[in-house]
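Since the structure comes first, as structure tokens, the remarks are kept for the end.
What you see is the complex with one protein chain gone and the rest in place.
Should a chain be cited, it is by its letter among A, B and C, assigned in written order, with residues numbered from 1 in that chain.
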Amino acid sequence: MTEPAERPAADETVPAGVQSPNGTGPVGDPPPLVTPPADTVPGEVVLRLTDVVKTFPGVRALDGVQLEVRAGEVHCLLGQNGAGKSTLIKVLSGAHQPDSGQVEWLGEPVSFGNPQAAMKAGIATIYQELDLVEDLSVAENAFLGHEPRQLGFVRRGYMARQTREILARLGHPEIPPRRMVRSLPSAGKQIVSMARALSHEARLIIMDEPSAVLAHDEVGNLFRIIRELTAQGIAVIYISHRMEEIREIGDRVTVLKDGRTTAANLPARSTPTRDLVSRMTGRTIEYVFPDRPAETPAAEKLLEVRELSREGEFADVSLTVHAGEIVGIAGLVGSGRSELLETIFGARRASTGTVSMAGRQVRPGSVGAAVRAGMGMAPEERKSQALLLGEPIYRNVTLATFTRWARLGFTDAGRERAEANEVADRLELRPLDVRRPVRTLSGGNQQKVVVGRWLLGGTKLLLLDEPTRGVDVGARAELYQVIRALAARGVGVLLVSSEVPEVLGLADRVLVMREGRVVHEAPAGELDEDTVLDLVMAGSLMEGAPA
Amino acid sequence: MTERTETAAPAGAAPPADRPSPVSPAPAGAPVHKGAGTPGNGTGRWSGDAGESFRRNLGLVGVLVVLIVIGIVTRPDLYSDMNWVGDNIMSILTLASVVGVVTVGMTFVIIGGGIDLSVGAIVALAGVWSTTVATQSYGAGGMIFTAVVVAVCVGLVNGFLISYGRLVPFIATLAMLVAARGLAAEISDKQTQVSNNATINGIASNDVLGIPVLVFILAGVVAAGWVLLNRTTFGRRTVAVGGNPEAARLAGINVRRHSMLLYALSGLCCGIAAIMLTAQANSAQAAMANLYELDAIAAAIIGGTLLSGGRGTIVGSLLGVIIFATITNLFAINGLSTEAQNMVKGGIIVAAVLVQQFRFKSLTQLLARNKLRSTN
Amino acid sequence: MTERTETAAPAGAAPPADRPSPVSPAPAGAPVHKGAGTPGNGTGRWSGDAGESFRRNLGLVGVLVVLIVIGIVTRPDLYSDMNWVGDNIMSILTLASVVGVVTVGMTFVIIGGGIDLSVGAIVALAGVWSTTVATQSYGAGGMIFTAVVVAVCVGLVNGFLISYGRLVPFIATLAMLVAARGLAAEISDKQTQVSNNATINGIASNDVLGIPVLVFILAGVVAAGWVLLNRTTFGRRTVAVGGNPEAARLAGINVRRHSMLLYALSGLCCGIAAIMLTAQANSAQAAMANLYELDAIAAAIIGGTLLSGGRGTIVGSLLGVIIFATITNLFAINGLSTEAQNMVKGGIIVAAVLVQQFRFKSLTQLLARNKLRSTN
Partner (left out) sequence: TSNDNGSGDGGGEQVKAADSSANPNSAPGQKVVIGFSAPAADHGWLAAITKNAEAQAKVFSDVEFKTVAAGADAAAQRAALSTLISQKPNVIVMLPHDGKELNASGLEAMKAGIPVINLDRAFPDALAYRLQIKGDNYGMGVAAGRYIGEQMKAKGITNPIIGEIAGMDELELTKERSAGFAAELAVFGFKVANRRAARFTADTGQSEASQQLQALPKMDALWNHDDDQGIGVLAAIKQANRTEFIMVGGAGSKAAIDAIVADNSVLKATVTYSPSMASSAISLARLIGQGKGMSDLVELQVPKEITLASETITKENASQYAKLGF
């Protein structure tokens, strides 16, 4: 697969003379970045799965999956949380071995014993969970496992150059290849994951919810790259819960439900959403936002934030949330929204400014005080910030509230399970058994657990940071209903989301943040997507706006 | 470690997917590394809280049985005398009692994401302080009070340095180890201080219903530790703080205060252990309880506590301690030389852990196969 | 170096860039727990590769300077003699040399997500094996060969048990500690075995250009370790294996084999250290290198290596070892009693770490303030 071809790169941003090194042994003169697969005819089937089964003890994650992917196409995988999408791609990438069924790659039956084998065969994967090493540099992460080397020494300069080229191609020439990945925002990390996939000579690139952590403009950039790849005959498997993305970039769609293929090779652009959703869920769900109450009564002020600042993060933010009101914050990734939320919640200490709940100032820098004042927060990163992965679901759901049911310091496990069960029902958690460890849930269901935590007990104000990231269509609608219902009961909600339609659709009032400052505030009804995007996009990920 | 997962999901209770998620921090197929890769990382837990740890502990009991059988086989003469056997069991439990108490505290600290290298030093300091002439003049009550207060205070200092001074637990407690032994040597003037208090000494020499008082104390501490860990908010917080401190913090738990308390709790256990050890030795000395930290940590880990925090059981730790005591006893009754003893001991430790794993592995496979068959 | 180019990069282009990511695993404000919470986690990280560790190491150098100043102040009589000062520096470095070599190996193991409690025992076993009458008859070459081969083999056994036997590193290497010391006692028949080989003994007594050979060896091992960690695929993969084993596995790294090799590497360092220590003591004995594991781990951690893996520097570890040696030297030249020494030592360790942290905190705040001012 190493024969260099003469085909010019499809995009001008790709500088000539770059290659994807194969990691072993010294590398010669660099050929073009992605070697077009010489023996692949566009449209030819490169990958075919027949009746693939993968069981985890007690769960059939894959239960007879059929899939057919052609060279040069973007093949979308759709399915609810837990349908088996991630498991499927792990089988493809050699991270899991199927129990039965056949995988045909380039016409040959194959079985990948480990990720290395799949990579060698030309399958590169961007996993759903960021799979980077925080203390390695961008370049080292991109080339992890197949570093260009000479006698065991890493060819650092060469590797940095390669990485810079790939990053440039990805539209992010400003990310320094030698910067520690630890210091990148999550969007930057996603770019590095993509760079890693592109550093291989891949004929199939699998992307598991790559857009979940990307801001709006970044998604556009991602699509540009995908188009460029497919133009070279590379196949892409694309997983996302966002229907509009699938419409925009997808060619064909395969739908999974409960580990089975329920529909294969539907045309991505023309299949009606209702059809897709009903194949995913077995029922029809309107992908809409709940109605706003006709007239917001002049409710009491619940949260009042005055001139809150944190050095280097955000400055002079003032906002109020009334009881029963949903306030959305729109902004680019890195605009300081998460920090703002965490500061309001007491998880960070403000440099100046005050936070009050129901007229009483909340002790700064104390999460406990915030919780006692009636706040609850669903943080952005579920794994590192929210979940006890090894603990059962119910204990995760009741993490913030178990003391309420305790007597004299003794916990009441029965009560906790009952409460958690109720939440699980409301959020359609799958599977429903609340004694399972959270780690065995699919990504979207884990997110439901995080949100569910604050549906218990006397939360008066909910701070939600990207609450629907990785959540499927059905559950998303469900979550919207839950949030709205909470508001109707008088709970105030402060919502951060990178999906502008979500902010506009769900919130009553919208604040737009840029570079740590609120630049605009208006009732949601008075804004449309384009206006918000204009306000928001005054710069790019790493550079910020020209001052 | 995927293999030791979900074995006997209690008869159809849960429809469990019992596998450690491949995206879990201790991933399938990755070597059991960084102390995290505990066996049985998987699951089974939703078959009831204690599912997996129960099976682990069963494995440890199996190891214990094997050790006893070896004892019987190698010294049939001794084991044929039932009186001797009863005595021997008590002697093993007594040997385990002091380290056992320390291990309970250590288990809490480790589950809470920390480590306490200073336990042996705290025992020595508390023991020495409670046997100074001045303290002894206050009688047994004064001695016990002193030991406990000294030990808890040292624990609080540890906790304070770690929680609020933000020192790495390893370094903070290592520094405390050195300092506390130094202070103990200073106080005792490097002498072995004899305890003349009959009540204290009686703790080690008296029986109740044929069971030594020391064993009762161990049982009491273990029971209290079990309740504290499994039935109280304190225990729940401990697991949360150790499992994911950031999540605990964002759920409103005062992580700093809690981890400080954990070290104080470990100190408390050391104080109790100091009295027990002083009673046993009728004396205290700056070098006493040497390397108890290693014994306690090893027992906790063998018992299934994750060195990286967030998981562990009191019963497992107790079994770990008893296994170590039984090994020592086995060597003693066989009159092995210390060198041979050490070589064999290393082997036994490895074997014990491997045996457990093997058990799980094969059982898991068996069950998985059965399940598959019944599903197909 | 290259790393700092980033800081300056988009001059004025990126206003609010310098913020700690809220998703970073050790978030600002969370207590520094489970060995993870490195100070200075906050910021300044934009400055790239070596930025933070560079500043940490600077902090350690500061601590070192303070210790030396204390030495000068307390013993001006000695420090006024420049010959003596030169000698003393060499004496400190020589004192640091053996543990230093062990620490280099330990640093790799810890960065790779493991721990090796058996280093002291391996040094003892290798030392004893290489000084048996039989081995000594093969001369210096035979002795060195024996020490290295024995040590590497023991390391491989450790690695095998951990990687493929899936034992927790703490337990596997603890078992090895016990077993290897037992074997060493068996081999040496508990005697102190005198080394009669002039070449070997000369390693400790000879100088080159006024610098002891032992110091050269330390320098060589440190340099090799630095290159290995920072410039080779082996080193970079070590960081990956320790930092995120699952990611490493998915990137096609053979995580198991790699961690096995790490223990072998640690063994290799122990083999070299065994020869050095044998040369120094003109003898070897089963109890030699006692508790080197604690010294090495403590030095690595003080030097900024994360106990949970994935981060660490060779230079930091070296500085940690030198700080410990300087403390010992300081006590010796002041003739402090052992008790006082221990108490003070605990305090110094805590202070050293706190000083570093303080430095970072204030520096960070300073920088952040300046930046804001220039942006606003």
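Convention: a residue touches a chain if its C-beta (ideal position, glycine included) is under 8 Å from a C-beta of that chain, and two chains touch if they have at least 3 such contacts.
These numbers were taken from a predicted model, which means no experiment stands behind them.
Of the options B:Leu58, B:Leu78, B:Ile211 or B:Val355, the residue whose C-beta touches the omitted chain is B:Leu78. Among C:Met143, C:Ala175 or C:Ala204, the one in contact with the hidden chain is C:Ala204. Considering B:Thr132, B:Thr192 or B:Thr232, the position touching the chain not shown turns out to be B:Thr192 (whole complex). Residue-level contact of subunit C with the missing chain is found at 78, 81, 84, 87-88, 91, 94-95, 131-133, 185, 188-194, 201, 204-205, 277, 280-290, 328-329, 332-335, 337-339. Residues 78, 84, 87-88, 91, 94-95, 98, 181, 185, 189-194, 201, 204-205, 277, 280-283, 285-291, 325, 328-329, 331-333, 335-338, 341 of subunit B touch the missing chain (whole complex, contact as defined above).
One rule holds for everything that comes next: only the chains that are shown with their structure count from here on.
With centres taken as mean Cα positions, subunit B sits 41 Å from subunit A.
Multi-chain contact residues, meaning those touching two or more other chains, occur in subunit C at positions 25, 27, 29, 246, 248-249.
Multi-chain contact residues of subunit A (touching two or more other chains): 95, 127, 347, 384-385.
Of all residues in subunit C, only 25, 27, 29-35, 37, 39, 112-115, 161-172, 174-183, 185-186, 190, 241-242, 245-246, 248-249, 255-256, 259, 294, 297-298, 301-302, 307-309, 338-347, 349-350, 353-354, 357 touch subunit B in the complex they form. If you check the complex, the residues on subunit C that touch subunit A are 2-3, 5-6, 9-10, 12-19, 21-25, 27-29, 43, 45-46, 48-49, 231-234, 236-237, 239-240, 243-244, 246-254, 310-311, 368-369, 371-372, 375-376.
Interface residues of subunit A, counted against subunit C in their complex, comprise 93, 95, 114-116, 119, 125, 127, 131-137, 140, 144-147, 149, 152-154, 156, 174, 176, 178-180, 182-186, 196, 311-315, 334, 336, 338-339, 342, 347-349, 365, 380-381, 384-385, 515-516, 542-547.
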